[in-house]
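Handing you a structure now.
Every protein chain of the complex appears in place save one, which is left out.
Chain nomenclature is as follows: A, B and C, assigned in order of appearance, with residue numbering initiated at 1 for each chain independently.
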């Protein structure tokens, strides 16, 4: 695998941004591998993802950020720089349902996901053996209404100690406090088992059944302080008919949840997502 | 085309219903062409659609209803009987958008829809020539808040005079009064330009854009007194990305709306829809 | 769970079949739970799946077949009778790819699949530990061109000894001989990684890439003596673009293969598939 650098950039739209960025890379001998830009014409914002080969790039890795910051400042950019040789550390939160968990364990194990799955946290013990079978650490953090805040502090401590970059809520049935969420902005991905904004909150399949919908969905999104209102990363749907019971919907939904969550995680790990204005730009 | 009879039935579930219905047809020499049943095990309701060839059927057409009513009473059935030789009369309501209208005009003209499209009603005049070009009568019924009730009375009068069996709201931008709706129970089909129950009400594409969804949808449903809450007949979706503006969503949505509305209308005209409990059973 | 019986029936279409079958069940006190029929009007064949509750059914389980055979003979039916209390025995054949295998191991383990997964056969050893981790027996049957016939004999012996009812080829990279296939008619399900009949045979993703298709697919089918020509059970597709490399197609295809294969297996185990004329009728 070639070593590459990736810049994710957003800034007010103006003339010459693209020429400036690509000029910076070209002048320094970088070979651009992927470049994708997008302009929101309503809000006049420029977005870009650009990835280039570091072989023969004249600026050493550790000095690229400084060198680029001159351009960044000129255009008032928000930006971050990642190297494909850095592997993000990942934690999964789970409760009792295991379909998304096993799906992710398999994808991390086989290398489909470019991340280092360090640990699984659960408020129950039933999935402990399954997790350990995959050679991943398991932590049991039971919670009650009364202990939630204090337990979360311990979770945060562990996550920071392990330098966790991404938290995946794989059907975690606890609502995180605002304090927790604020520690990991745009770094907690949840899977909600409905086609948001339909059926926000609890028991979406039951409510979909009651409403008599003909299609059910799943939505992966970044977690923000407002429940099920964070930036949507991916959604998908599957048909149901009058013959499908709630149990059938739950079964069909499981396959949907796995795929929608896995896509979001993969895009995040490959630095393909830019968040702005409670929306996502996906550079796929 | 063979002459056939179709029964749509719902009743409390009990043993022996299917044997009784099929026995009735077999004893009288009828050849069953389609039979589809469904049981709602939660509510213990039996549903059936059964269609049989009338050639050699021993009971004359006009006496079938009476003959069947003995069975129907025994099982407390709600039922209706239709003959494929009867063509329902159809009216379309439209405002300024014409994509669903032209799509339907084409489908009725070519015979894809088994209905007699008698007239189009609009609160504007801009589509008058287009409608007449297809040889269909056009009526202009402008409405204001003040005149709505009284104009609706004239519309109802016309619809009854023309023996209209089905009313299609092809992006009709007026909300019908409860009085109007009650005159045509399960006989008014609307197309809503969102994936219900997401984005009930006005400007769903704009709200979908604001929310940053990754899929947009359209929903056809029977109109009830509560806005966008009637029994859903069909839904479909199409992907959007961050690159799609509201205008792109509206464009993509047009194709979706046409297809979702046309499916619902076709199923209704072919007696394939049973409504119960604010849901639909589609015997497709 | 209620004990139920299911009949799968096909026969030349004639008047009165449905009345006769449902009459048989009703007369004997059976409560019909599902009934679905289909007529092929081109070939004049009648198909049916009917399932009824055995509680209070007057004919004892072991005599139902005999009792029904009088009706079956009268209408020249092909039929089979299954009880939901009987759990079919299942074997999986696999080579080196493990995505479909793990997906199935998970579904059998969690009870989503109503079958008794007794063993996995592979021509390689690399998946042995993974299979045993799930508590399933693993058999290693390496094959060469020269030994194929003789190895297959041993496989057949094992499958018969273990009373295997269904064989799943979960990306098994060996072509079975006609002799093997003939021993298990309509009881071997394969997953082919293309949208058949496009890209029959080897390396379908590579050929899809070469052809520049915009959608790739997967197909589950019963295995017959002609390669990739057996009755199709299920197909599904996923979009690709010019940005997708062959490797991306393979990755996207994996999720597709898992879902399409799992659906076919579930339908088979729930007695929902009738095969005729190299096609399937799916009573879902």
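Criterion: contacts are C-beta pairs under 8 Å (C-beta built on N, C-alpha and C of every residue); 3 or more make two chains touch, one makes a residue touch a chain.
Keep in mind that what you see is a predicted model, and the values were worked out from it rather than measured.
K.L.:
Please pick, from C:30, C:88 or C:217, the residue that touches the omitted chain in the full complex.
P.N.:
Considering the complete complex, C:217 is the one touching the chain left out.
K.L.:
Touching the left-out chain: which of C:50, C:64, C:188 or C:232?
P.N.:
Considering all chains, including the one not shown, the answer is C:232.
K.L.:
Pick out which of A:35, A:158, A:200 or A:227 touches the chain that's been left out of the picture.
P.N.:
A:35
K.L.:
For the chain left out of this view, which of B:53, B:255 or B:277 touches it?
P.N.:
Missing-chain contact among the listed residues: B:255.
K.L.:
Residues of chain A in contact with the chain that isn't shown?
P.N.:
Where chain A meets the chain not shown: residues 15-16, 18-20, 22-23, 25-27, 29-37, 39.
K.L.:
Please output the residues of chain C touching the missing chain, sorted low to high.
P.N.:
Residues of chain C in touch with the missing chain: 38, 41-42, 195-199, 211-215, 217, 231-237, 241-243, 245, 277-282.
K.L.:
Touching residues of chain B against the unshown chain: what are they?
P.N.:
On the chain B side, contact with the omitted chain comes from 98-99, 102, 106, 110, 112, 133, 243, 251, 255, 259, 262, 284.
Here is the rule we use: only the chains that are shown with their structure count from here on.
K.L.:
Roughly how far is chain B from chain C, centre to centre by C-alpha average, rounded to an integer in Å?
P.N.:
The answer is 37 Å.
K.L.:
At which residue positions does chain A touch at least two other chains?
P.N.:
243
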